[in-house]
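A quick write-up on the structure given underneath.
What you see is the complex with one protein chain gone and the rest in place.
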Amino acid sequence: MDLSAEVCLKIYTDMWRIRLFEEEADRQTNLGNVVGTLHMYCGEEAVATGVCANLRDDDYVLGTHRSHGHCLAKGAKSDRMMAELWGKATGTCKGKGGSMHVADFSLNMLGANGIVGAGIGPTTGTALASKLRGTDQVSVCFFGDGAAARGTFHEAIAMGSLWTLPVVYVCENNGYQQWVPRENVAVVDSVADMAASYSIPGVSVDGQDVVEVYEAAGEAVKRAREGGGPTLLEARTYRFYGHSLGDEQQYRSSEEVDEWKENRDPIKLLAQFMRDRDWLSEKQDQTIQAEANAEINAATRFAEESPWPSADEVATDVVAPIQEVA
Amino acid sequence: MDLSAEVCLKIYTDMWRIRLFEEEADRQTNLGNVVGTLHMYCGEEAVATGVCANLRDDDYVLGTHRSHGHCLAKGAKSDRMMAELWGKATGTCKGKGGSMHVADFSLNMLGANGIVGAGIGPTTGTALASKLRGTDQVSVCFFGDGAAARGTFHEAIAMGSLWTLPVVYVCENNGYQQWVPRENVAVVDSVADMAASYSIPGVSVDGQDVVEVYEAAGEAVKRAREGGGPTLLEARTYRFYGHSLGDEQQYRSSEEVDEWKENRDPIKLLAQFMRDRDWLSEKQDQTIQAEANAEINAATRFAEESPWPSADEVATDVVAPIQEVA
Amino acid sequence: MKTMAFNEALREGLHEEMARDDSIFVIGEDVITHGGPYKVTEGVAERFPGRIFETPIAEAGIVGVGVGAALAGMRPVVELMYLDFVTCAMDEVVNQAAKMRYMSGGQGSVPMVIRLPCGVGRLLAAQHSQIMESWFMHVPGLQVVVPSTPADAKGLFKSAIRSPDPVMFFEYKRIYTSKGEVPDGEHLVPIGLADIKREGEDATIIAVGPMVEKSLEAAITLEDDGYDVEVVDPRSLSPLDTDTICSSVRKTGRAIVCGEDSAFAGAVSEIAAMIGENCFHDLKAPVARVGSPHVPMPFSAELVKHVVPSSESVVSAVQAVMN
Partner (left out) sequence: MKTMAFNEALREGLHEEMARDDSIFVIGEDVITHGGPYKVTEGVAERFPGRIFETPIAEAGIVGVGVGAALAGMRPVVELMYLDFVTCAMDEVVNQAAKMRYMSGGQGSVPMVIRLPCGVGRLLAAQHSQIMESWFMHVPGLQVVVPSTPADAKGLFKSAIRSPDPVMFFEYKRIYTSKGEVPDGEHLVPIGLADIKREGEDATIIAVGPMVEKSLEAAITLEDDGYDVEVVDPRSLSPLDTDTICSSVRKTGRAIVCGEDSAFAGAVSEIAAMIGENCFHDLKAPVARVGSPHVPMPFSAELVKHVVPSSESVVSAVQAVMN
């Protein structure tokens, strides 16, 4: 799985799209346009992009409460996502889901999830579906280090292994479980080490280095697609913002945050990697950023101009409109 | 933890009490006196007795659906247990619990449990209580190999490890999860191997050999009592009867069962061990069995002669009679 | 018409549907060996190899896998060995299966049936005898189906499997072996349609699950008092066929709502409240509820008999309402 210049550029572009999307969403929150809460993915972009660059459109992805990045990397449109964050009728979920439920089923991105660890079982289920249908689709589940403590992790990964399902379990270990450093609540440092309990490979990579992520994910996706079963892939990463909006971050120093932003920003690291290989000119870089910026501005305009959902939408989509019994 | 002749005799006696208690309960079921179902412990006696011989009266024990042995080994009285199985007012639980809920709180045997894996969290909790109170009580949780698949196993053992609690997690791996051989539903052979995920020692012993069980449990109990934290102790064992009453056992051959009964019966093995050391004369052996037999017969008489619970017992013990608020 | 047992009717329905639709599969604990705990999944492994999965003890995982497979277009039939164990998978049922269509703005759906063997059977005490229909009624996005006869069991099960949304399918363990006639050929009963199991003029008994049979017995006893009672079986509790229920109550002027589950905040409470709201001016007596007292299920047979409502409890409740 060597990373080509072309894939690098695609990943680099997506990283900027994610970064700018979120910064804009944050700004719109301060303006009172985006409501609820945001779990910012900034700083972790290498994970979503590095993994998803290995996926086909028909592969399944399930996310977490922190899934803007997973959606965009899977190909979701930023305008409809932004509209979702505003609660508009044109949102990916018609404004019924919001940030914690963004989804694009047309891309088999089956959604963010507000319940920590709740995607692991369902992703095992999409993988089972592919196996039953005899397709070679791969399923990918993203989840945090905190989620690895949940029983769902234990129950579902064992089933993925038992039935040799085409699934990659991707743990985004950002060192924090909400407001608590991982070492205060966890008894093993590396989540990948737990793979042994399920007789599957466990791999840990530097989640700031998209090259590492891409290559490890490539192996895991290949293995899954070829019938070799699941992999538990841990990416060590870091979030640049608080856990969710309004987090005062008493639990970590601003020095720590600054250090990561300065020296471990996945976008900077990839830019450097590409420049070292002459894969990214100054000009290209500017164009990529300008285009991403334009896309996100357009997304905000789209959201702003979109209509609110009508009152009768409250009661639709609860169950199918007509019970097609026969 | 060397096993003395004295402890051996106590264990041997308890094994017979368990074996005969259950055979009698089975007989009473066929007579229609014991109703509901029984999960027979016969064949696994070395585990309960070997572990409990290391415990003090004030140590906590929590069990499973298959807990006659755990109760008796912790010191519960067979007559009140038998009365419970009949549903009599004199039962350990006044006839409200039955076989799956036998308990003797006066001995800190906090009960069998009808939900697989449900005792692991609560046992971690009793251990937390001891730690908070500063006592040196140890807590022991018994559970089956099937239970190790449940999320509660993963969630609770991690907490036991995190807070270095005085608890021993004892997995009775009898090779079957109800009607399914372990290899059909599990992805690791030894449950003890999963201990690494929780940074605690994992130990696997021959559960038919009470000497091995006793010594390994002794180590684990000592470690817990001295503040060293939890151990995951797996005992490889076998049940001689079906999963519960009425099990046709299509899933295993009678040869397999006979082989275990013949050559791997923990009672026979301990008898041999003691005889080899001249710790058990023929006479002693007969006396022990005769006394156990007499005890169990008396238990049945006690159950038979005991009154039924009165109708008003239906509504007591739901909550405390008087809400002592102030 | 063939006469068959409740569990046989379910099995026949399952086999028919699996033959018709490749996307249906079975998942649960011990569903292959011995034909499954209730013999409902018997023969599936042989006839539809690779479409039945025997799992570890991991209810959250099982239902979670079902949710994902359903989102990906399959139709899982999930067996939980006892209703009581759904407590180990409530997030999957309530926050995932039930809400997926809504949260995704209609993009996704979860066509999954969860089979829930429930109620008192052999005496197994508090953790193996629960019912809890009202929990799931209270969750928007779920359908709650409770057949009382082999014919309804088959017809509703087939409809449940074909439903585009999750169905909580209640199977009272005690009636698995009870027999009844089942129509030949394709037999479907729509979800959301109550059934009048007996017509009558003087009072309406709304009876859930095994209370239907007991109410029909009670109806015969009550003939001696000169009372002619109607027995309505809602068959599905969500959606609830309020029209059929209310029409009957408007006709008779009296309602007795009967379920085996504990009445307090139970299914019978919703039905009673709904009748009170809609039929106030037609009611000649308070709407009565018959159910279990608010206690866990005890073990002793001597205690159980005071908990589970009987045909006699229905008779007394009707008599009270008639006076």
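Just a few scattered comments:
To keep things simple, chains are lettered A, B and C as they appear, and every chain counts its residues starting from 1.
Quick note on the criterion: a contact is a pair of C-beta atoms (placed from the backbone, for glycine too) under 8 Å apart; a residue touches a chain by one contact, two chains touch by 3 or more.
Fair warning: this is a prediction, and the values are worked out from it, not measured in the lab.
The chain not displayed here makes contact, within the full complex, with A, B, C. For the chain left out of this panel, the touching residue among B:G111, B:G146 or B:G202 is B:G111. Summary of contacts with the chain left out: across B:A158, B:L280 or B:A303, the touching residue is B:A158.
The residue from C:P76, C:G180 or C:G266 that touches the chain not shown here is C:G266. In the complete complex, the residue from C:H15, C:H138 or C:K179 that touches the missing chain is C:H138. If you put the hidden chain back, the residue from C:I32, C:V67, C:C88 or C:V249 that touches it is C:C88. Across the interface with the omitted chain, subunit B contributes residues 60, 62, 91-97, 101, 103-106, 110-111, 113-115, 118, 120-130, 132-133, 139, 151-152, 154-156, 158-159, 162-163, 316-320, 323-326.
Taking the whole complex into account, subunit C touches the unshown chain at residues 60, 84-88, 90-91, 93-95, 98-99, 102-103, 125-127, 132, 134-135, 137-138, 140-141, 238, 262, 264-270, 272-274, 276-278, 280, 283, 285-289, 294-296, 298.
Against the chain not displayed here, subunit A makes contact via residues 35-37, 84, 87-88, 91, 93, 95-98, 100-101, 113-117, 146-147, 149-151, 177-180, 184-186, 247-248, 250-251, 308-309, 311, 313-315, 318.
By definition in this document, only the chains that are shown with their structure count from here on.
Separation between the centroids of subunit B and subunit C, computed from CA atoms only, is 36 Å. Separating the CA-averaged centres of subunit A and subunit C is a span of 40 Å.
Touching two or more other chains at once are residues 55-56, 58, 60-61 of subunit C. Contacts with at least two other chains are made by residues 151-152, 154-155, 158, 162 of subunit A.
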